[in-house]
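One protein chain is absent from this view; the other protein chains keep their places.
Showing chain A:
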């Protein structure tokens, strides 16, 4: 048979390799650039904030392929407050906000998803393509496939199925957070998979398609080896993404800046942004809800300290430099405050004792009212003679029926403990209906009002739409180190996080023979002789 038309020109091997190297170099360069730009001093405002940077995933501007100078990130001029073309911090923030509004966060998520889908399709269709292409392109030259070959077909099919399930389990999970920077390990794995598949295609196209190899069994084994290697890469992904951070390595201390609540957690080897994510998730379940009403007392005390003193400048205006005057003023104020007889500690002590007494009184009234209210209803048994339909109530109605008898006591208690904004009437009735349905005792119903619970327990408006900002001096894709400090800022307060390394534990063993446990009575016996 006549040979068919020559295949379209494929790029020479050298050009393809150049392209691969350029892509690799591109990723490396943007990674370096991200690291270096994060380490430079920000525009006169101290540590730069790693807020959402929509353009950070893809490199801004496309550098020339293949001729990247690896050091170009290092010679980038840092923007400081003293350079000629200086941008103040507000300008940078404004520009970022404009970018945000115009480009939008979803763009980044869609780009990520598209790339993931393309890569997935490439990975899954490649072995099938390897198997199918020889049949399409040179069917008559192909050696027939024996039983060993068919066995290999089955193994390819099942391995692909396992790979599909494994990828679905590991990667296709709903995203639980939007982090400021890309997840370095995922990017590296994606690059690795891409290079791997491309190199396999390269070999296939040069050695098999070009030369039209007729040993079909060899081709099938080649496809099987590709799938095996992909399964091993997936194993590598599991180890890097899931297993590596399980072993606890650091003990982090998380303190809330508004009221000093502190918790300690054990984390493994994570990057700073992933550690921040883990800490925020722990925050939502462990920390009691932030209650700004409880902080007003200390603020008023602080205001009273400062209000008591007034500074007069006897020498006349304009004599000292402004800085010197401010310093001497504050020193004078501190000295005067130290000498002054301050009785505010007395007031604090008595006020707190009085408040404690009032809270306990209200609590006692509340407990009694709720217990009494709960005795008004009981669950209807099936065997009871049917009551009139007006008497039988569903949980919501039952809750509404007994709520008024306890409403006043509950409201007074919440006002005394300054929790009234956390609970609305509707939420209280819902909770009451819930407790009645589940046969809870009055004590169980009251528990959520007597002690402040974690944030998620309260209505959605307390935590929905909350945005967290990660402030860190080191790049947020760096790993946690001993002594790392970073701050998670929210609108009302911030969480200050310090990491300490768990020390190396040296343990030795001591063997005790079970027969060596012997005892004697401690006596003072007296014998007559």
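FYI, contacts are C-beta pairs under 8 Å (C-beta built on N, C-alpha and C of every residue); 3 or more make two chains touch, one makes a residue touch a chain; residues count from 1.
Rule of thumb we're sticking to: contacts and distances are computed from a predicted model.
Hidden chain, UniProt protein name from the list "Acyl-coenzyme A oxidase", "Tax1-binding protein 3", "Two-component response regulator" or "AP-2 complex subunit alpha": "Tax1-binding protein 3".
Listed residues A:144, A:381 or A:524: the one in touch with the omitted chain is A:524.
In the full complex, chain A contacts the hidden chain through residues 520, 522-529.
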